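In this view, the complex is presented without one of its protein chains, the others remaining in place.
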């Protein structure tokens, strides 16, 4: 999942002919002041931290300026600060516009219909979760032939638009739908979409590009995202790795088994927080890499829960034993293994030879890990 | 129907990433010599008349040059000459390439399947009509999802392509199909498509854009086409007007009725040659304009054959009478009318008042026109 | 229903507030058609010829039970209007609009077909069953109820021939003007089986034109699976060879598509082929007499 910052999202909006306020992304207070002084950003303007988390307005990450000096000061205050764990590296400076109304609009995926869905609401500028269902118009869109006129008209009606604004919305929807489709987006969200005179301006831009479509979009490969440094390394090595609160590491294969393992550990009072999904890998090298990545996250204990279907238990065991050898004694942690399925016996034998015991029962092994993480036996 | 010259077609090919030989379009012998001297067109080169008719090779409209002087002389010889009734206004100068094989490829419409069709043949460089059916691979293409991999592979196999040429064809087909679709083409034809080393080059380009899609393609509005000057005027006035061999003018409404009228006139020994289809128009002004256009084509006699369905006979009669008044006495011609259907009686009365008789029977009226064109009574 | 329309057909006119839409709404009502709604975005609440106008086809269907539509929407907007009709559950859509790009028609045809909506047209006069219903623009005056089915790629030429049938004292069961565009929603081979099954039709008239291979395809179907007598006419027998579509067009049809090939195919299939339009009603009348005698 590649989340784009507002600034990158608005670049895409422009590419697809969607109107946004005049603005410039700046990486330093000097650049910010210059953008305003040069007239590239008309005054008064708004200065927004380019972070991925929401709630910037309440969090002080959005400020206003009427002079270049104020713009510089605002940018300086925001840049380098931390917002919900993210360091602000860039700000977006934009002209302040006279908003007549704030609307909501998004394209996303409707999994049940297996179709893109267009959602519109006249109640924009607030969290869409807080808007009542009856005030949101939902329309699934058939990719063939794409968004058609009556769907655009229905959207216009739901937004209460009339006159020239209907034509504005037509162009905007056509552009955003093309963006959603051509750029392999999971989400294209504009909130608020502002009525400014007889124009529609996208005041915010939330664009998420689908990871699986990365091969078609090398241009997004370098996009900064809200991953931890270890997650970033994992991503480069193509290992599914997620860090959350908690001190128990889980190495499993398959998302379902990983989640089930998490459920069981929590049931017995554990705090799993580091998740590593080996997927269908059969490659001992990959297992070694994954295990060393896990070690870097400094877990209190690790639970290896593998059901060997496609994966062979002996191969996983071999990779694990190799990895164990490269972890410094000071950085070792208790390891509980449960490996079942394909070549189970060989795998267990390999682990046993390296001093790791495999407990076949999920309940018992989970209890053992939780105890180990507490410093127990 | 907007037929593009080879040069315009190749511009489009480039836009869609389809490789063509290095070349330049020149409108004068000086420009031609300069294009070669500057190196924009490598020597030896080929100089081709930019006309829409086929058979240029045999007709002397394709020449070769090894020096700038020869290029100038060849261009001078071709430019301004007449090729199958078309005056040559431009030549295309292109590098001469080392052709290993000549192939055939086109995208067109399969009316029965209601799908685009891709046709490929290893027997290129000759008129495709002369190639046996068994040597042409035909594949209909579903616009959703468009051309897919196995179809491209099947095309490659039919062309006998292997190795890097398969990838070349992949790109070429993808580009040409996009062109066919995005530019609303009726026909995209490459003959010959040449194997040159490990590349595929489109040596010729035949692109026809659909008239009805003109509203999406204002860029083609100014394209020179093979219409007569009167046809050009008619086109601007949106009157369906065709000039062929023959001296009888036919004004009818609807393509089917126009063709049927032609059939009947020929049956009785007439030579209809000027066709004007009023279509569904109801507008006396349009009828007047159309009739004056007909007068400019100097017919020996004119047959007005109208079946008033949507069209009202009286309206047509009124337009006709107005037009008759503006034709100079020296330019008048015999007129036989047959108007039937909607408001028939009023129409006939209006015509009779202006001295034109309407004969209800198609056979009799056709015979009357043929006699009139022969100078008979 | 006999062939596609009958007294249960409830028509919504898309583009009703335009000149054509208004004129033909009146004509359809005079014919006896149940025109129950019109659609012109932005004109909801008004009425044309007493017919209520809605913003969307969906509303028109919900409020009036419309099940067929007649499109007078300008070509650039026709594709979206047809899709709107399909999405609203319309089962039969007559596209009167001309000059619709065929690339649009490809989309429209396959979209409608996959969802069970039949298109007639584009660039067509529509369908009429005298005494029952008419969707389209064929002049009311040419009709008379009877037992001759008519399918045609032509417009005014159809009116001529249908009128000729009337003047010969006969009448029509259903008449469909298919339109002469390169891509049509309903072709001869799509229409013929409907008439084969229709107990009201004794005899078929087929009016074709040069170009394409729709008539040859029809001939094949007539030969193998059409049991009623067929009288055909092909317009353009003496037209000079068309330059349309150039070489690729020629190899798609490969010697078919000419008047000669169409006439030959139809005669081989047992159809009586008239040389001139005025012969069609004559042959029809002759065959009708023969049928009556049997």
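Letters A, B and C mark the chains in the order given here, with residues in each chain numbered from 1 onward.
What we mean here is this: a residue touches a chain if its C-beta (ideal position, glycine included) is under 8 Å from a C-beta of that chain, and two chains touch if they have at least 3 such contacts.
Computed from a predicted model, the values in this text were never measured in an experiment.
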Please identify which of the visible chains the hidden chain touches across the whole complex.
-> A, B
Among A:94, A:184 or A:231, residue touching the chain not depicted = A:184
Residue of B:64, B:144, B:215 or B:268 touching the missing chain in the full complex | B:144
Touch with the omitted chain, as defined above, among A:2, A:71, A:248 or A:264 = A:264
Missing-partner contacts on chain A, residue numbers = 1, 3, 54, 106-112, 114-117, 119, 127-129, 131, 133, 136, 142-144, 181, 184, 186-187, 189, 191, 206, 208, 210-213, 215-216, 244-245, 252-257, 259-260, 262-264, 266-267, 279-280, 306-311, 340-342, 361-363
Those residues of chain B which, in the complete complex, touch the missing chain | 142, 144-145, 148-150, 153-154, 157
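Throughout what follows, only the chains that are shown with their structure count from here on.
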When all chain pairs are ranked by how many C-beta pairs they have in contact, which pair ranks first?
-> B-C
Could you grab the centroid distance between chain A and chain B? Build each centroid from C-alpha atoms only and quote it in angstrom.
-> 54
Just how far, in Å, is the C-alpha centre of chain C from the one of chain B?
-> 28
Among the residues of chain A, which ones contact at least 2 other chains?
-> 144-145
Shared interface positions of chain C, touching two or more other chains = 107
